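Coming up: subunit A.
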Amino acid sequence: AGAPEPGSPARSITAYTGATGQLTANFNPYILSSNQPGRGIIYETLMFLNRARADEPLPRLAEEYDWNDDGTAITFRLREGVQWTDGEPFTSADVVFTFELMQEHEALNTSSLPIESVEAAGDAEVTITFSRPAYTDLWTIASDTFIVPEHIWSDVEDPVTFGNAEPVGTGAFALESFSAQSYELTANEEYWDEGKPHLDSIRFVSHSGNQSALSALTAGQIDWASIFIPDIENTYGSRAEGNHYEVTPVYISTLGANLDEGPTSDLAVRQAIYRGIDRDQVNELNYDGLSTPATPGMLMLPREERFLAEELEGVVPTHEPDEARRILQDAGYTEGADGVFVSPDGEPLSIEVKVVTGYTDQIAALDVMRQQLAEVGIDLQPREVSFASFVADRDNGDFELVIDNLYGGVTPFTLYEDFYSSAAAPPIGQPAAKNFARFRSDVVDEALEEVAATEDEEAHAEAYARIQSEIAEQLPYIPILQSMALTQFAGAKVTGFPTADDPYALPMTHSSPDLGIVAANLRPAG
Partner candidate 1 sequence: MNYLRRKLLFYLIAVWAAITINFLIPRLMPGSPVDALLGRLQQAGGAVSAEARASLEVMLGHGGQGGLWEQYVGYLGNLLRGDFGISSTYFPTEVSTILGAALPWTLVLVGLCTCLSFALGVTLGMVVGWRRGSRLDHLVPIATFLAAVPYFWLALVLVFLFGSTLRLLPLTGGYEYGTTVGFNWAFIGSALYHALLPAITIVLSSVGGWLLGMRNMMVSTMGEDYVLTAEAKGLRPRRIMITYAARNAVIPSIAGFAISLGFVVSGSIVTEVVFSYPGIGFTLLQAVQNNDYPLMQAVFLVITLTVLGANLLVDLLYAVIDPRTRQAG
Partner candidate 2 sequence: MITDDPESSRSTPPPMRGPAEAERARAESAELDGADPVLPEAERGTPVLTVRGLSVHYETDQRVRAVEDVDLTLHRGEVLGLAGESGCGKSTLAYALNRLLRPPARVVSGSVTFHERDGDIDLLGLSGEELRLFRWKKIAMVFQGAMNALNPVLTVRDQLLDVLAAHEPDMAVPARTARCAELLDLVGVDPARLGSYPHELSGGMRQRVMIAMALALRPDVMVMDEPTTALDVVVQRDILRELSRLREHFGFAVVFITHDLSLLLEISDRIAIMYAGRIVEQASARRLLTAPRHPYTVGLLNSFPSLTGPRREMRGVPGQPPDLAVSIPGCAFAPRCPYRRAPCDEHRPELSRHGQTSTGLTACHAYAEADYGAPVPAALSRGEFRPVETAEEIET
Partner candidate 3 sequence: MSVLQVKGLVKDFALRTGGRRRLLRAVDELSFELTAGTTVALVGESGSGKSTVARMLAQLVRPSAGTISLDGEPIRTRGRGLRRYREDVQMVFQDPFGSLNPFHTVDHHLRRPLRVHRRAENRADEDRQIERLLERVNLTPAAVVAAKRPHELSGGQRQRVAIARALAPAPRVLLADEPVSMLDVSIRLEILNLIDRLKQEDALAVLYITHDLATARHFSRRIMVMYRGELVESGDADDVILRPRHPYTRLLAAAAPDPNRRLGVDGATVAPPTVPRPGPVEPQVAAVADQASGCRFRARCPAAMAACAARPPLLPVADGHDVRCWLYRDGTDS
């Protein structure tokens, strides 16, 4: 597929979103198991908030928005002249319908937007009212809510389980054909963004997993994909003319500690671990050196650099084994005969780390860290469990350490609120939504409240700084590295993708709604 005649610029490309196995004709943008292009390429959002760099919101179906004074209502001015791919015009009724749908169906309102009412003012203006200030929800409202056509969806009986096999959207491409192995999107001739898209079609394919996708990628059968490839420069980058890959920081991998119980409830232990890890070695051995250091302030860098607390500027976790031992000794730990520290209670410092079976990169990383920590007298015991029990144990607090990744949103707020607010930390035994370390801090809670109440970036920065110094001290989630997603483009065939120099959107095939922006910008090479 997609192997073009040499010399002729490809007007069609093949992309791989990471879909495995059989594809199902599910383009319901509200169901996460649906096909990725539904969220971003076929259906679009009102605005686009770039998580790759601190851009101004990009108008999409809406041209601009306004908050009311206290942030409890937002008004969108909609773009005019937009058409659904079935020829019906896009109007404010569709937006109202979409938000009312979320209001009505809790299942679709995955971010629990506190929607109170949705009102249209004419064909091109919509106001959404919330029960509390919703500044921090802008990402969800504007950039993560996909507008669906009322004239079709109003007939849908149960939108929660609606498969939507024949999607009608406003996006740059529309579904052309579908099979269990691949589907093809072709350019929307009537797309509102003049001149776009540049490609005729994009085919999305399914593979059994990375191995086979990688084979296809190296064989030139895939032109756009985001899969982890070991030794990417040699395996892909230099493999064929024009092969290009992007390294995008996406999440922070951490060792999540149980603050309520066990050895890790002792701050000294967490600090010792923090200093005992040689992140460069982990990076080299496990991530091909592609990852970047994480900040103890838990921001995604460089995107959120502007919020970085002054005191943390330039601070990255370092490997200080001696310091780690000293911290433990100061805290009353003594070194046992086997070189493992023993707590004042007489417990050897042996810590179990849970990891999902089959997450080989994490398992391998733990292997590396186990040896590093052994040198500072901490006995790390990786234990593989299935995904289901991992999730259950983690959320219920049945662990000492887990290796897990923290994902944030478009601003630092999302990550802080999810993982560090007391409200998200139920007692042990009850499932935590996100804050499984069960970190509770008045400083953080207060700062979060302040951020939520204002749109003022200055104020935000100040509050975030407080949070950062608190969590960098307490280390409920011990940062390992800021991990990268790899995205591959067959540069010989296609250009126009986001690059490190021009990160106009996240390049990954699985990020929504970014893939819609990218798809519309891709153009045949040559």
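How were these candidates chosen? In short, all candidates are chains of the complex that A comes from, given by their letters.
We adopt the following convention: a contact is a pair of C-beta atoms (placed from the backbone, for glycine too) under 8 Å apart; a residue touches a chain by one contact, two chains touch by 3 or more; residues count from 1.
What you see is a predicted model; the values in this text were computed from it and never measured.
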{"item": "Interface partner of subunit A in the complex, by touch - 1, 2 or 3", "value": "1"}
{"item": "Residues of subunit A that touch candidate 1 when the two form their complex", "value": "1-2, 14, 20-22, 24, 26, 28, 30-34, 105-108, 110, 160-163, 177, 179-182, 184, 203, 205-209, 211-212, 215-216, 218-219, 221, 358, 386-389, 391-392"}
